[in-house]
Each structure stands twice: as structure tokens, then as C-alpha cells.
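With one protein chain withheld, the remaining protein chains of the complex are depicted in position.
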Amino acid sequence: MRRRVIPDIAGQAGAILVTLAGLLILTFVIGRIMPTDPVRAIVGEDATREVYENVYRQLGLDRPVWQQFFFYVRDVLTFDFGTSIRTGQPVLQDIARVLPATVELATFAIVIGAGLGIPLGVAAAVNKDRWPDHVIRIASLMGHSMPIFWTGMIALLIFYAGLGWVGGSGRMSQFYIGLVPERTNFLLIDSALAGQWDVFRSAVNHIILPASLLGYSSSAYITRMTRSFMLDQLNQEYVTTARVKGLSRNKTIWRHAFGNIKVQLVTIVALAYGSLLEGAVLIETVFAWPGFGQYLTSNLLIGDMNAVMTCVLVVGLIFIGLNLISDILYRVFDPRTR
Amino acid sequence: ETPDDQLVVGFNMNNVLTLDPAAITGADAVQILNNVYDTIVRLDPQTRELIPSVAESWEISEDNRSITFHIDPDATFASGNPVTAEDVAYSLRRPIQLNLAQSTWLVSRGYTADNIEEMTEVVDNKTLRLHLPQPDDPRLVMMTLTINGPGSILDKTLVEEHAEDDMGTAWLTNNSAGSGAFTLNQWRANEFVILTRNEDYWGDAPEMARVLMRHLPESQSQRLALEQGDLDIGYSLAAADLRALEENEDIIVETVPSAGFYYLAVSMKNEILADKKVREALRYLIDYDGINDAIMPYFGTKRQVPINSYAFAAAEDPGYELDVERAKELLAEAGYPDGFDTTLRVISTQQFIDSATAIQATLKQAGINAEIITGDGGQIYGAMRSREFDLLVGRGGGGVSPHPDSNLRAVVYNPDNSDDAGLTNYQGWRTSFYDEELNGMIEDALVEGDVETQRQMYSDIQNYMQDAVISIQPFSERVVTAAFQSDVDGVIVDVWSSRFEDVTKDR
Amino acid sequence: MKPVSVKNLSITLGAAQILPDVSFDVAAGECFGLVGESGSGKSTVLRCASMLWSIWDGEVRIGDQSVRDMDVMERCRTLQMVFQDPYGSLHPRQSVRTVLSEPLAIHGLDNRQDRMKAALSDVGLPSEFLDRFPHQMSGGQRQRVAIARALILEPDVLFLDEPTSALDVSVQAEILNLLARLRQEKGFTYIMVSHDLAVVDHMCERFAVMQSGRIVEVLDRDDIVANRAKEPYARELIGASLAYEQVV
Amino acid sequence: MVTLPLGTARRRSLPHGLVSLGRIAAFLFRAPPSAFGLVVLALLILMAAFAPLLATHDPYVQDLQSTLQPPSGAHFFGTDELGRDIYSRIVHGSRITLTIIFVVSIVVGPIGLFIGTVAGYYGGRVDTVLMRLTDIFLSFPSLILSLAFVAALGPSLNNAIIAISLTAWPPIARLARAETMTFRSADYIAAARLQGASSARIIWKSIVPMCLPSVLIRLTLNMATVILTAAGLGFLGLGAQPPLPEWGAMIATGRRYMIDSWWLVTFPGVAILLVSLAFNLLGDGLRDALDPKQINKR
Partner (left out) sequence: MEPILSVKNLGVRYGGSAEWAVRGVSFDLGRERLGIVGESGSGKSTVGRAILRLLPGAEVTADRMRFEELDLLDIPERRMLKVRGARMSMILQDPKFSLNPIERCGDQIAEAYRTHVRATKRKARAKTLEMLEAVQIREPERVYDLYPHEVSGGMGQRVMIAMMLMTDPDLVIADEPTSALDVTVRLEVLRILDGLVRERGIGLVMISHDLNLVRNFCDRVLIMYAGQVVEVLDARDLDQATHPYTQGLIAAQPRIGGDRGPLPVLQRRDSWVEGAA
């Protein structure tokens, strides 16, 4: 039964390659037409022309565009993404550092989001057009409609400045910064590994608010999708069959209907997880969270092409990866597509 | 509450792209490096007088063409290596030889890749003679060397150990090789800098074992953190927050003058604006008091002369006021009784925009319709660099060294007004302002050996500029403000001279 | 009246050969049935013959012309098709008027009003129906409109893909009567797909039994009652239908 | 004989024309949430249309004498750091919001519809090429792609609109394609082809009208996202530039005074929330009213 999966995946791989090529072109175009002048960012406002031109040459900007593209592709193919102007570090190394911060946040958020969204979505579907449905729908639409940067600011004001329940900006209290050995760059893991429980506590304290907000907004999406998938399934004849068998409502819902939306849900959760990256750009700005989103935006603003292009590429890859995974999950878990 | 032996500082490190002293730009990087690298001499933060640092003493030659520095025999680098004349010479040569951002300072004093070897004469192990390649004011040269960047003293041995063919640029981006009170432990772009105490510091050991400089660009975040005790010092706070913090008993807010001005720049390429009468009218169309009272607190104080008030020979304000009638008269004389349409560029940072909007409003009263064009630094100053603008609200104008020449060169000096010259580091060139006589006066004043004569000459220059109505019209002198916990002592507010070695916590 | 001949029609979609090799002839004015179980390829034959799908091999001739060589407009005026599901064969957002005037517009025919009215009256609908939308009509009425649409270009050959299987018996009777009447009046040649042998028996002179894309046997309608089929599958199919009907 | 499975026989026919518009409106009004959405949007449009009448102040005029005033009778929503009246700025900001929505829909709807229907109808290589293109755009979260585009084009309202449009069409194209695929094999399409209709004619006359409702619904739902993206760009300083009273940008600047002057961020935030919520509710209601299945797919 697995046999069909392989050629399909091979076909997919081809498709992905094409998409990747497109990504490369797109990122290059974005990188090159940026009006921000990275040289100026490097040499500063008062630099002489000699200095400026010196750096301009160092960055390879004096070469014709096609050459730059050629070198770009060649470098990318050899996994050389260059160094970031802002950090002076290889971009990949930077990303390996900032991505975990975002992933940590996003994972925390998706756990909240899915943990909240899926049961609520099912509850709404089961109670379609009754008050729980309305309440859940409105709540989830609110989550979908709120500008997360705004909610983040307000929440920070209330819960940090006002009530003092949670930590403020950053991943941990300022003075713990630099005290945790960096093994995985996942702070919660690193601090636990090092047995620094006060840092761990501080980290939890700091992550809880942004993660809840992100979680809420992604739960909005998950709830809605769960509800509509579930409604689709509840209208299917096999659900009637299950009821005819005398199965209780719970069993009908969870074993039969829910069983059939599991794979779809994985896709949705994967997508939601991916788009948390998007929410992260804004929420990281609000919470001074040193993650991927901040890295991307701050590099964007100074025209750090290597970094921006790589970030965009990485996001694209993550999305392609997530799509691929959910595709494969479909094939593996849905007997009909085997 | 922060720990007793740790200092947590909030500032904005958006402009910090490297920690290589030869390649840094802007004050924020200088603020970091001040703690890591010593310079050969220093400016006293209060008096702005030259005081010893790595050099325990120095002599200026009779003809004002060389300075001999005697290096403190105790001075050692954090690596344990002693500081030698060879190190100092290496450090001064390095920016020029690499042609990196900080070379600008030295280039403007006439040093070039060709002459720098010869100009930095190692007399003996502890004596360095610095020759001046052109007639100059040696004090100004020394002031330049107080700045971390051109003046940072690097541990040659250590740098060479880590150098490829880049004189260690790659390595120095993230590492330090200085003799300062702290060493660079870790730098994360746009996140933080961690400095750790240099346990073998040759001066008085700092009390703080660790300094965390945290990138907190949001003023309100800094304020919250200060109020919650998560932060000891906040360096980039906005006016509203400073005002609020001033109410707070546990927080001290301190303001000091700093380098540069907020100005209205006028492009002489624009026919209308090239008319002196029009420019003079503009001078009367700025609401100096309004802007400085409402927008500028904590950012600037009223100043109408492009020489920093603390600089040598700085003149008093000529006393321009918002005077729409006078401006209208001048405009009418110039042939624009009904005003004209123009553009006003400004970077989208609060106090800039606010000032621009205020100026736009007053211009309007005299019939001048200025459309505001906003953008980021690259776009706005970019337009200025390519000399394509009409009016522009900006900030700058030298003054890091408390010497009028520093301001004048930045603001009005323009040795070559052709488009090809590309003298983008001179505001004079950017605004296409060219006055040969003024250029000469500036050059002469600088090399005048007698201090009193020199003072008079600078005074004349300032009067001359006022008559000529130069293209840069300052309305505010830059000040900087920091807020810190009241139990923290020894904070230096001006970022150019800020150091944490004397900071103590009084708990 | 034109005869239809299908020779060595074969089609492969993806990896599956759906029709390996199909040949049959239909005389001018005849009604020819295609029966077989679901998925045996009955509709596919019609789709290929009508050039809805064009990637097949073999030859289909109507009159003395191959459908492949006909130009589009001519082909449209030679053959038309009526589909199984009257709910799916009318565009849900087009009124009967639009449905009927489209072909006229495409072919640049004049006298549209009259033609539309005539077509409607041919299928026994009053002309007020011109302004109705599909959801305002019953299944039988929709099927009539679908037939009217097929008639309006005055073709010679009509392909009928299970034209009544979505309809109730009572409505089916009306449509079958209508189709029979039209054939008499206008001399159409029909190829009719059905899996109801009773309907085939009622309508068609001859029919072909299909199984997995092949024509197993071509039989006369009178062979049904006595089950004179020779091939086992055809016998089984007819037998089952007979048993099902319990014809006494 | 055999009948179809239950569902197909009673497939709900989709409404058409003005009658159905009325019916849809009636349907929407029956459900309080979508009624709320409609009302908010109507208010938004009125607000934009009569902004100069409704506004109590000029949204650009500064009054440095009365900066950061809390809400009062003179300034309903208070004033900002330059003494501008926030209420008036929000009222005028509705024009910007509407412009963004309008332009984005005008651009995105047809592009998405065109690419989707063409890809879906022709299938094969055309489909592959177009869908690869769509995938490339889809493989980014829209905000990040818009960010990159705005950065590339330079921050301004117009560029933000362009960037959002560039990122907003792929889901529409995907949807239109999916819808087209379901109709492509419908018998009425086959019938149209048998009558000699050209592909362009079939797409235009038969397929586009079928895709339109779900595309419209999707656009409506998308508008919520568009508003949030625009606000997000404004917030990051990459969207509308000051002194334009764009709501996101207002939050971005107001944020500097947030602790002491809550009204600076609260009111624009609420405005964004309300409008985005209204679009979501409306889209949801429309979906219930028209019920095309595909709408949720990406």
C-alpha cells in the first residue's frame, strides 16, 4: 500500500524544486530592489566617498546584476548564505540562534491554540446554532480580528505593568541574559538542562503572555476550521450509521466524526503553526522577543540583503516543509489515498 | 531588582553593526567601546578638558606639527600584554589602512594610507610621536583621538593572532582586544551586549562585575522596566516617559548637552531658496520657542548658531524669533509675496516629524506650502547626499570634539561644490552651499597658534555666517537624557563619554 | 438521418486503459442502447464520440464524416447530447432563456425568439418557462429544457446518457415518451446509455452490453425476454434484470 | 432503476439576481452577528463618505498647546502628542481603510479569479505552471511577504497596498481553481462545449458566475486579514506614513505614550478590531447564506 506514496512524493519533490527556484528568484528580486542602502548602514552618515566605495565593492554590489544572481544561487546551493551586515555573523548561524526563540514561542502558542481550538471547534459544531456555538464563534472571530500587536501592548500594560503577574519584555528577566549555557537555544530546555530553575521560572513567566496571545489568535483559526470540518462530517451518512448502531453522542463525535477530521486538523495545525511566524513578527516587536521576526524586521530596515533573503527563504522552506508534511500525513493516514 | 554587582542598561543598538573600533558608526557603538578600549587621551566628562588616559602626559611641538605621547608604564591590555607605542601606532594606522568608516576622522585631519606610517612615529617602547600632516590645531587632533573608534587602542599582538588578511576585522566584530575596564563577553546584534569586568584592569577596578546592555528600542519598555526595577539605566527614553519618570522618586533623570543640532537644511540648488532673502525669511519662520518647549525637551535646547554651546569660542544666540510679518516682508523683497510651493523632507522619527510639522505650519503662515516627505534615514539623507531636496529637517553638524572647527567643517565648509566631488560628509556640499571666503576663514582659524586670536577669528566666522545666512539653520542644540535608579551612582549621561567603570550601587 | 459508426475506439487515462477497443455501428434513425454495470465505460464512449474528450484513438463517423475532421460548428449541429443528471446539466445561474440563446448566439442564428419557443414547445413546455431558473423547475422539466437545448441546433444525432435514471418512474415515462415522439417527428439517430434493461427494451432496437470497457455482445431488443445472449456476462446481466423484474 | 444518492437530488440551488440579494440581506439580518457586521460596515462607509462633516477637527492640524488631552467633550477620543483630535483622525482614517480594502479587492478579485479559473479549466500544464506560481506566493505568510515587498518598494501607503495585493491573490486563485475543478466536469460545461462555446466564453459565462459567490465571500473574509496586515505594516512603520491618519500607524506612534495616554492606542485599536470583526462576521454569515464548501480551503 505504501508503493504509491513514493512516486507521488517524487512528483512532489519536483514540484517543490520548481517552487524553490521561484523562491530564490523572488528573494533575490526582493533583496536587490530594496531602496535601503546597506552600505550606508555600514559606513554611517559621515563617511567619505572612498570608504563608501570600498565597502560597496566589498559587498559585491559593483558587479552586474546577473552575476550577482549567479553568485547568489551558487552560494545558496553550497549552503553559503553569507554574513549578516547587522551581526557580522554567518546568516545561518544567526538564524540557528533566533529561530529557536521563535519556535519556542510558537510551540508554546500552538499547544495553547490547538488545545483550546480543537475542543471548542468540536463543541461549536456539535451545538451548531445553539448558544455555545454562537459564543465560541464570536470568541474565535474576535481572536481572528484583533490586531495582535495592539492586544499585545494592552496585555503587557495590564498584566505586566498593572498587575505584575507576568514578566515583561524579552525571554527572561534582563539580568539572567547571558547566564544560561546555550546548547539548544531553546531557553526552557537550556535552563532546565543546566538546572537553573530560577531562570526557567523567569522564562516561563515571560513566555506565557505572548504565547497565550498568539495561541488565542491561532486557536481562532483552528476553532473555525475544526467547526467547519466537523460540520461536514456530522452531515455524512456514516455518522447516521454510527448513531443507528446505538453509539452514544460522545462516541459518535469523537470516534467517528473526529477520527475523520484528524488528518485535516493536522494540516490546519501545521498551517497555523506556520502562520504563527507571521504573528511572531508583530508580537516579537511588542515584546522585544529576540526571535526570528525581530531579526527579519530589523535587518529589513537596514537593507541587510543576505539576512533578509535567507530569512525569506527559510520561511518559504518552512512553509513548503509544513505543506509537504501534511501532504504526506494525508497519504499515510487516510486509507483512501493509500 | 537587579543584582548588586550587575548593571543592566537599556539603550537602542539599532545602529550597532560591528564592534570593530575601525568600522563602527554612531554613538551607541562608541558607548559600548568606551568600556572596552582606552583611548590615548580623554575628555573630562564635566569640563570637556583633555585629560590623560593611556598616555600619562604629552607635549605639543613648537610649530604645532607634532605631539609626543608618553604612555603610562602601568597600562596593560586585558590580555595581560603591556600597552606599547607600537600598539598605539598600529591602532591609529589600522582604520586608514582598512579604509573603514572610522578612517573618516583621521582622513579629515590629513592622514592617508600613504602617510600614516610615517606620521605615527614610534620613538621608543613607551613613546609615540604623532606628526600632523597639515597645518592644524593639535588640540583638535587630540580631541579626535579621545573618541573610541579613531582613538581606540588595540592589542596588536592579540589582534594579529586572530587576523586573516583583514587586520582582524572579522574577529573584532565580536571580540575585544582593549585595555579598558571591561571586556566584551558577548554581543548579539539588536539584543544585548554583555561586558565583564577586566579583573586585571590597570586602573581602579570597577565595582560592577558584569554590565548588560540591553537593546530596548521602545522607550515605554525601558520606562516600564525602570519602574519595575528590571533596569538600572535607560539611555533612549522618549520625552513623555522621561517626564513621567521625573515624577518617580526612585528614578533620577539627567540631561546633558551633546554633539550636533536639529536644523532646517536648505538646498542652494533650488533657485528660490538660493536667494538669501528667502533663506533669511525662513529663519523667521521657525517657532524656536514653541518647538523647543513642546517638542524638544530631553532632545534639544534652543540654539541658533551651528557651534555647540560647550565648544571653544562658541557665540551667543543671535536671537531669532518667529516673526511672520518680517518673513513676509523678506519674501516680498525677494519677489515671492504670496509664498511658493516646496517640499520638506524628514525622517520618520518622532521629534523630527514633529518639528517638521511645526515648521510646515509656520511656513504656511507666510504662504509657503511645504509638502512633507517622510522616509527612513536612507531615503531622506540619501536624497540629501544626492543633493536632491528642497528643505529638510535633520540632525547633525559635528561637535563630538568641543572645538568649533568640528562643527564648522560639518556644517558649512565646502572645498569643492561640483556634483562630482561627492563630498557627502560635508553638509555644505550636500546643501550646495559654497562660500570661498568662509572656507578660507575656517582654514585660517584652525591653524592659528594663538588661542586668543583664534577665539576672535571664530567669533568673526560666526558673525559672517549669520550675515551670509548659511544653508543649515539650527533651531535646537542636541541634548541627551538618561534615567537611572536613584541608588546607582556615577552614571555618565553623554553617550560619547559614557563609561561604567565608576558606576556603583548604593544599597 | 445519419448513421453512426464507431471503430476501434480506445482511450487510456493515466495508467488505466478505460476503453481498450470499442466498435459498433448504428443505423440512421435507429435507437441504439448501451448497457452495462457502473464504471463499464458507457459514458466514456459517448464522451469520446462527441469529442468532449479528444485524446482517444480510433475513428467515429457520423454520416460520412469523421467527427475528428468536422469543424466545431458543424459538429455541434450534427450531434448533441443529453446528460444523466438534470440537476447538473443546467447551469444553476442561467435562466432557460440564457441556456437556449447561448447556442444560437454562438452559431449566429437568427429568429432566436421563434427558435426558442419552437424548441420549448417541442419538448412540451409553455414559453413562459423561458424566464425560469433551474431551481424553479422540477426534475422532469429540467430534463425537458436540457433536451430543448440539444434540439435547438437541429442536430442529426442525439447521445442520451441515462436521460431518465435520476427521475421518478412517473416522470421517466413522460421523458421517454417525449424522446420517442421526437425521434419519430425529426428522425434522430439515438445512442442511449442506460442500465435499466426495461428502458432499453422500451426504447431501443438494438443494444450493446459493455463490461470493463469492452463490448461483450450486441443484441436485438427481442433477445432480452428470452435471454438469448451468448456471452456469459451478457446472459448474467439480462438474467439478473429479468429476475429482478420477475416478469411472468 | 436507480436514483442518485439523496444529497445530489436535492442539491441546494444557488440564488441569483436581485431577488436573491434581498434574500441574502434578509438572511444576514436574521443572524445578529452578521447583522452587526453589516451595520458596522455601513457605518464605516458612511463615516468615510461624510468624514469632513463628521469630524470635529482637521485631522492634520496640530495644536501643540493641547497635546495628549484625555477624551472630553471637546475631543471625543482625546488628542495625540501633537494635539490632533483622535476622533477626527479615526473618522478620516476610515477613508484610508476603505481605500485599502477597495483597491485590494479590485486588484485581487479579478487576478485571483482569472488565474484560478484558467488554471482549473485548462488543467494540465497551464494548471501546473499557474499553480506553481501561486504556490511560490503561498509559501510565505502574507505579512512576511508584504513586509519584504514593502521593504523592496519603499514604505508608503501605495506600496503597502501593492504589496498586500501581491500577497492576497493566491488564496483566491486557489479557491477559484478548486471551485472550477468541481464545475469543470459538470454536465452543463460539457453541454456548453458541445454547443461550440469557446473556452473563453465558457470560463466567462459559465465558470466565473459559479465561482463568484465563494470568491466574494473569501474576499470578504480576506478583508479582515487585509486590514490587519495593513495595520501591521503601518505599525511596523512600513505602511502608511505619518501624518496620514492610518489606524495602524496611529497605534505605532501612540504606543510611545501608551502608559500615560491610553486613548492614543485604544481607539484606533478598537476601530481596527471592529472593522476586521465586522468583515469576519459578514463573511461568515455570507458563507452560511451561500454555503459553498470550498471556502475554507487555503
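Miscellaneous remarks
Chains: A, B, C and D, in written order; residue numbering restarts at 1 for each.
The rule is simple: contacts are C-beta pairs under 8 Å (C-beta built on N, C-alpha and C of every residue); 3 or more make two chains touch, one makes a residue touch a chain.
Since this is a predicted model, take the numbers as computed values, not measurements.
When the missing chain is restored to the complex, the residue among A:V76, A:L188 or A:A242 that touches it is A:A242.
Within the complete assembly, C:E174 is the residue of C:D25, C:E59, C:E174 or C:E231 that touches the hidden chain. Take chain A: the residues that touch the chain left off the picture are 236-238, 240-248, 251, 256, 259-260, 333-336.
Residue-level contact of chain C with the missing chain is found at 37-38, 168-170, 172-174, 176-177, 180-181, 195-199, 201-203, 224-225, 236-237, 240-247.
Going forward, only the chains that are shown with their structure count from here on.
Counting only chains that touch, the fewest steps needed to get from chain B to chain D is 1. Rounded to a whole number, the gap between the C-alpha centres of chain A and chain C is 54 angstrom. Within chain A, residues 35-36, 161, 301, 303 each touch two or more of the remaining chains. Residue positions 154, 255, 258-259 of chain D each touch two or more of the other chains.
By the touch criterion stated above, chain D contacts chain B in their complex at residues 62, 64, 67-68, 81-82, 154-155, 237, 241-243, 253, 255-261.
Only residues 33, 128, 132-133, 135-136, 138-145, 147-149, 151-154, 224, 228, 231-232, 235-236, 248, 251, 255, 258-259, 262, 265-266, 268-269, 272-273, 276-277, 279-281, 284, 293, 296, 298 of chain D touch chain A when the two sit together in their complex.
The residues of chain C lying in touch with chain D in their complex are 47, 50, 52, 72-73, 75-76, 79-81, 83-85, 87-94, 102-103, 106-107, 133-135, 139, 146, 149-150, 153, 164-166, 169, 172, 195-196, 198-199.
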